[in-house]
Every structure is written in structure tokens, then in C-alpha cells.
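Missing here is one protein chain; the remaining ones are kept as they sit in the complex.
Then we have subunit A:
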Amino acid sequence: MANYYNDNKDLKFHLSHPLMQKIVALKERNFTDKEKFDYAPIDFEDAMDSYDRVLEVVGEICGDIIAPNAEGVDQEGPEVVDGHVNYASGTAENIKALVDAGLMGITLPRKYSGLNFPIVPYIMAADIVSRADAGFVNIWGLQDCAETLNEFASPEQKEHYLPRVCKGETMAMDLTEPDAGSDLQSVQLKATYDEKKGVWMLNGVKRFITNGDGDISLVLARSEEGTKDGRGLSMFVYDKQQGGVTVRRIEHKMGIIGSPTCELVFKNAPAELVGTRRMGLIKYVMALMNGARLGIAAQSVGVSEAAYREALDYARERQQFGKAIIEFPAVYEMLSVMKAKLDASRTLLYETARFVDVYKTYQHIAEERKLEKEERDEMKEYQRWADFFTPLAKGISSEYCNQNAYDAVQIHGGSGFMKDYPVERIYRDARITSIYEGTTQLQVVAAIRGVTTGGYLKKIREYEKADLKPELEKFRRTLISLTEDYEEAVKKVHDAEDNEFLDFHARRLVEMAGYIIMSYLLVLDTNRDNSFLRSAAVFNKIAKAEVRSRAEFIRASSLEDIGHYKYEA
């Protein structure tokens, strides 16, 4: 009878952020859908009430069905039968529950039978599902791909595919190949246009494809013969009902075992072109990846939550030396740091989701009418924030999720190493989050622009100006001083005018910005709800120590130093 939404008031807090007023008004185009759809909201309060109630259903399904199934799914796993995937029985049950509850096309417009929710409540649902079962969220969360179809596909394609997603058909995005992992420019899967049949045919192999046997797949393929780079790639949609793709095998993985990671063989698989030729990687995959990265950030936060709760419960129950281990400083410090990291990554997640919401909604409105100049400017500004914050959120929350899973096992001691407790699974599941959809190292490559263009600094200055309760001033003073350290470090690396020097320190610089931003966000959260004070105080201390240590590292670093780190290839 657990409810993973109702039992976590932090979620309701983030859902009720002041910017939601703007997001909902934009998303609902001033509530015009209520004339056409009996489930459309009447006004802002009604919309917020709907998100709250629907998330309560998500929380119920997670508490009553998905979480209890997680252990069985981890043991059973999916299997390949006749070239197709059979999910573990618990996975099938989870999908059915979410389909019956109408939770498959959460962000899609109502005309395709979607719920037309903003990204924020959708990401919150992903946060909740991830806490219940990190592997399962991949299958359910691939409804993200429908968002990409909704952005770039033709009206006919949208009519054809989007209602099917809302009815419960699952999706996949087929990008990676044996020789094209992080470097997607080298994708080789061949797309040839069959003049006689008037369709594109796909041939080749894809690898590491999550839910590769999904009903509807977006496929990145080389449509321009003889090309070798990203500009020869186009995006296709493949419908499983057409046939032509078989699953050769499912990978044996460390974690997220319930999520089938497939090797796919395309043999004259018919597919439709999405959008414009040659734009596959440059435009569509970038959009797809940004959505997916936000999804992984949500997954990371959900797994962090699960790890923290397991550790907290265990530390309260476990008695040693005549008392509960939570009473020992060594243990309670770990727990409070876990909670601070959890809260920090969650507040960064929802800040990012709000930025994405505003700009994506403007993008959709621009398809309906010409935007006013102020609207266009605002869209561009939020898009910039979304671009800077998405890799930051994904990178940091996935690292924190791993750290929290590690500490959760540590708090369990020897028991945590055994299969008897959920932390063992959580620890394995956490590991992939900092790897897929771009490793942390690649998130830094995307995020460093936020450092070099002054983007993060601009946002930090905005946070700095906020009205705060007097008792929170001390945190601001610390953060102003840390911002000086950050600026000094950025200047030093910039003045060296050397790309390798910049690459070498990139992660340090991005993390410095990240610590300051998250610490500000927690202070702002505390300003709105005092229950975050603990985490704000703990994280402010962490931020100070971590930013200063990086500042010191960069201060003492020179171009010549890099030689001590380099290897011959």
C-alpha cells in the first residue's frame, strides 16, 4: 500500500514552483482545450490539481506493483525467442498497469490522445518510477522518442504513430553500432531508397539498443552513399509490424537487467524518413539525446532516492555496540551528505526541466502562429539555459547517484554485499547512469560552453540577487566568495589559450559551477520551505570544500604539468 509520490513531500514542493504558472499557461495555450476535451484543465489550479492526482496514481502503481516486482525482474530478466524479446513477467505486468492507467503519452498533445502534461510532471513521474525500478524506467521512459516525432515528423506520421504510443506501444531509439558508440558520426547502418516500392530500406547492425524490440523505433542510418561523417545520416522511423528487424541477442549486464539491451539485425527493413535528409544526427539526434539526458538525470535522482531510503531505514534498525548505528557520527554524516546530494541533484533536475518546458512549448507554439519578439527572445534565452543545464544535471546527478548507491551499500556493511537487500541491486543499477546517453566526460564536453561563454556565471549572478530570509544570508556570503574562486579559475584557464589545458580542467570547472548553482538552488528552496535547511547547510559546506579544492588545483596547475599525466597512444 505504499505510494511513492505521497510519501515524498519534496516532489510536491518542486511541482509547486512559481514558474509553473508560466509553464502551464503556455502549455495549455490559455486553457482552450477545455472546449474540445473533457479531461483538459479549466484553469491553472485545475491543471496543477490534475498533475498532482495523476502523479498520485503513478506513485500508487510504483509502490504497489513496480517496486515489489523489481527483485523478480532482476532475477528473471528478458529473453530472446525467435528473434524477439520476451520481457520478464514482472516487466509485462508493470507495462500493463501503466498502459491501463493511461500513462504512456504523458507529454503528447490531446489530439493524439496524450495528456498534454508539461515536462516537469513527466520528469517527476520518471523520478518516481526510477525509485521503484531503475531498469524498468528505460522501457517506459522511451516514450520520450515520441516527443521527437512530435517535433520533427510530418503531420501524417504524427497521426499514424503518436496515438499508438498513447495506447501503450513501446519505443526505442536505435543509434549505437559496434563501431559507433560515443562517436555517432561513424554510424554505418545503410538506408537505401527503393524506387519501385517507394520506401527506404534499412540494412545493417545496431548494438546496445535499449528495448530494441519496441513497437516503434527511431533509427539513425546513413542515407547518403559514400559519405563518412554526420552529414550523411538521416533519421527513420521503423514500425515493428512491418518486419525486417530481428534481435540477435540480449546483452548480459551488470545492472538494469530487466531492460533488454539488444543487438539488432536489419535485413531490408522498410522505414520512413523523418524530417529532412542529412539532418539525422545534426538536428534530430541532438534533440533526442537532450530529452534522453534529462530522462537519465531523473533516473539518477530516483535511484539516489531509493539508495538513501534503504540506507536510512537500515541505519535506524541496525543495532551495534548497544545502539542504532544511525547514532554514530560516521554513519549520520554519510546519511546527511547522501540526502544533501539527493536534494541538490533533484533541485537541479527540476530547474532544468522548467527551462526545457518553457522553450519547447514556445517551439510548439511557433508551429501554430508567429511568436512576438519578446516571446522569441524568451524562447532563445530558455533554450540557452536548457542547453547549459541539461548536461550539467545529467553529469552531476548520475555521479551522485553512484556515490549514494556506494554509501548505501557501505552503511549496510557486509549485508549490503549480499543479494538479500535491495541495495545490492540498486548499486548495480546505478552504475550505468554515468555512462549511457553520453558518459560524464561527454557531458563535460557539452557543458564546458556554459563555462567559456559565461552562461553559468550569468545564472549564478541571477541567483545571487534573490531576496532571502536574513538567516540564509550567510550561505549567500559563502557562495559569493566561491564565485570569485570560480571566476579566477576560469580566467586562468582561459588566459592560457590552450585547448588541451581547457580540456584538462574542463570537468573541474564545470563541477565548480555546478556546486555553486546547486548550493544556490538549495538556499532558494529553503527560502520557500524551511524543511530544506539541513540539506542547504550541509551542501553549502560541501560546495565550499569542493570548489576550493578545485580552485587550488587549477591555481597550482600549468601547461607543463599536463606532461605528467599524458600517455603514448
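Convention: a contact is a pair of C-beta atoms (placed from the backbone, for glycine too) under 8 Å apart; a residue touches a chain by one contact, two chains touch by 3 or more; residues count from 1.
What we mean here is this: contacts and distances are computed from a predicted model.
Between the listed names "Biotin-dependent carboxyltransferase family protein", "Arginine ABC transporter permease protein ArtM", "Electron transfer flavoprotein beta subunit" or "Cellobiose-binding protein", the UniProt record for the complex's undisplayed chain reads "Electron transfer flavoprotein beta subunit".
For the chain missing from the display, the contacting residue among A:E60, A:E305 or A:D343 is A:E60, taking the whole complex into account.
Within the full complex, the residue among A:A101, A:M254 or A:A466 touching the omitted chain is A:A101.
Of the listed residues A:I23, A:I95, A:L115 or A:M379, the one in contact with the hidden chain in the full complex is A:L115.
Contact between subunit A and the absent chain runs through residues 38-42, 46, 49-50, 53-54, 57, 60-61, 97, 100-103, 115.
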